[in-house]
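As you look at this complex, bear in mind that one protein chain is not there, while each of the others sits in place.
A and B label the chains in the order they appear, each numbered from 1.
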Amino acid sequence: MVMPRGTAIVVVLVLAGLLLVPVLGSNYLVDLSTEILIYMLFALSLNVLIGYSGNVSFGHAAYFAIGGYTCAILLTTYEWPLLLAFPAAVLLSGLAAAFVGYFCVKLTDIYFAMLTLAFAMFVWAVAFKWRDMTGGDDGFVGVTVPALIDGRVPYFYFTLVVVSISIALLWVICHSAFGRTLVAVRENRTRAGFVGVNTRAMRHVAFVVAGTFAGIAGALLAMYNHGMYVESAFWTESAQVLIMTLLGGMYSFFGPAMGAALLYLLNVFTIQYTEYWPTVQGVILLIILLFVPEGVVGLGQKIRQQLAKAD
Amino acid sequence: MSMLTNPTIVFLQFMNSISLGMNLFIIAAGLTLIFGVLRVINFAHGVFFMFGAYVCYSVVSRMAETAGAFWLGVLAAGAALAVIAFIIERGLLHYLYDKEHLMQLLFTFAIVLIMGDLAKMIWGTDQYSVPKPEGLKGAVDFSFGADLAMPLLYPAYPLMLCVLGPVVAIGMWLVLSKTRWGRVIRAATQDREMLAALGMNVPLVYTAVFVAGSALAGIGGALAAPRVAVSPGMDVTIIVECFIIVIIGGLGSLWGSFLGALILGFVNSFGIMIFPNWELVLSYVLMLLVLLWRPWGLFGQPEADGH
Partner (left out) sequence: MKRFVTSFAAAGLTLAAGYGAASADEIKIGVLYPTSGGGAIYGGPAMQGHDLAVEEINAAGGANGVKVVTVARDSKLNPAAAAAAAKELITKEGVNVLIGGLASSVGLAISEVARQEKVIYIATIPKSIKITREKLHPYVFRTASNTDFEGDALAQMVKRVDGKKICDVQLDYAYGHDLADGFIKALPSHAPDAEVVLTLRPKLGATDFNAYVTQIMGSGCDTVVSGLWGNHFVNLAKQGAPFGLFNQVTYISGGEIASHEIAGKMGADYPDNVVSNTYELWYHSPTEAHKKFQARLAKKAGTEETAMWPMLAYNGVMFYRAAVEKAGGTDAEKVIEALRGLTIETPVGPLTINAEDHQANTGQFWGPMKKQAGRKYRMMDPVTYIPPPGE
């Protein structure tokens, strides 16, 4: 349960740096940091499934979108206070994940992935077709955000607090006995079954945890954009968060967060410099795959080992 | 709903289902072949399809009125994609086989990004139209002289696809079941370690399968070109449909894909008459139902316990 000292120091430094962003940085940096924090949480939530239970979801955007739409609709259409709307959104994401997970954990590997995709596209279609409730493909525009956090800097701090608490909770979950059992299940499902672990139930819980935290990220994005759009539930969004996770390194806790930051920045900067940003991203992906297959975290470890040797 | 009781419409929708299904099968066959042997989920299959359509357009537009230009375009599309696939497999993918499966998935995603841009650089952003080949421009009269309220015409081009689909399926089946290469490939889908133990050149098998599967995507693109606008973005829709077909049929199963494509064809024709407002989601619901009922697909093998 105890965080290694090196990691703990880095976490504290990053947190301190983030706290100072609105003081030292431009409006742009505040926006960018808010966006990245949200995607970090999204990617970390997916990693509970991939990194810890070994199941790849192609439909993780569904829970992100359910969280986002629920929060947006409860706040705006039904004028619920944030303190009710936000937890309700998170709860609904978790419940949706519990329902879908019940069916998905019966399957493994690619069939698991495809079933998550099928359910997610169903969520997308409902958001698309239910125009009265969700605004359809026009999007749910003009979300009412409580005055207290409706502003660039206040919202950044709100996001920072929610994301930090969420990540801390995820850390505790993944490093508890439950998390270690999940890893055992991932490593050898048959043997974990022999020693009396109900592997299916374990994977189901992981599914619910992942969906719940994705819902938090989605609710944060809906309020940040003052809008929620069907594209957030589309399979391309699920693919994006999957790439973030793999890019960062799925077998380390913080890897996906770094992958999220890296891919998001890559998205933001390549589109500023060239119309051919897909090629630039594709080439960078190829380089990482061929030369840094363990992800960014793996690269970091490699460099550290090299430096240690040199010392 | 009353249309479902009109025999003419039912007949035409039946034909529509089969022609659409066969068109989709020719494209999806390559995807299932590649998955069966390489265990790679090839996201780039859609972009290969798009390249096939573009190559066919380039050939046809240069040869203008020449008879057989279209068929040359189809062959050129297959050949071009075979070359591209060879370069990709030998140059890059080949180095990733011993890595996690997910890394191969990411790899094919990178190829999608790069090749999508490449198409834009070569062909620009216009939409192009490939005319139907000579002899298949018109329609066949199925009324056989009977006096009907509604003309019973069926266009010749999709009719040709109804024939070509089974030809491709049987051809592939013959190659896979009757030739030595086919037996090697089938063995590779069952047990890869065994293959190497038997002294087979496994890397060569992989290359051959990736090249053949990709060439099929190219040919599928060329065959689709006379029916649809050839334009950027045409890769996105098709890749999802291919995945659905392959999953419904059972990954790696040729006849599974054949059946999956037919079912999707029927859902798209009759489904939209029964649920007119839900075309958006019909194919996903189909995949959902099949996976809940038979998680390994209609013709797939149940997974062994564990991995």
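Keep this in mind: contacts are C-beta pairs under 8 Å (C-beta built on N, C-alpha and C of every residue); 3 or more make two chains touch, one makes a residue touch a chain.
Bear in mind the structure is a predicted one, so any value in this text is a computation, not a measurement.
When the missing chain is restored to the complex, the residue among B:A79, B:A187, B:A208 or B:V236 that touches it is B:V236. Here one chain is not drawn; of B:P158, B:G213 or B:G300, the residue touching it is B:P158.
Taking the complete complex into account, residues 6-7, 9-10, 13-14, 17, 21, 24-29, 31-32, 35, 128-129, 131, 136-139, 141-142, 221, 225-227, 229-232, 254, 258, 261, 267-268, 271-272, 275, 277-278, 296-297, 299-301, 303-304, 307 of chain A touch the chain not shown.
For chain B, the list of residues touching the undisplayed chain reads 3, 6, 8-9, 12-13, 16-17, 19-20, 116-117, 120, 124-129, 131-132, 137-139, 150-151, 153-158, 226-229, 231-234, 236-238, 268-270, 272-273, 276-277, 279-280.
Definition applied: only the chains that are shown with their structure count from here on.
One finds 33 Å separating the Cα centroids of chain A and chain B. By the touch criterion stated above, chain B contacts chain A in their complex at residues 41, 92, 95-96, 99-100, 102-103, 106-107, 109-114, 116-118, 120-121, 240, 243, 247, 251, 277-278, 280-281, 284-285, 287-288, 291-292, 295-297, 303, 305-307. Of all residues in chain A, those touching chain B in their complex are 50, 56, 103, 106-111, 114-115, 117-119, 121-122, 125, 128-129, 188-190, 235, 239, 243, 246-247, 250, 276, 278-279, 281-283, 285-286, 289-290, 293.
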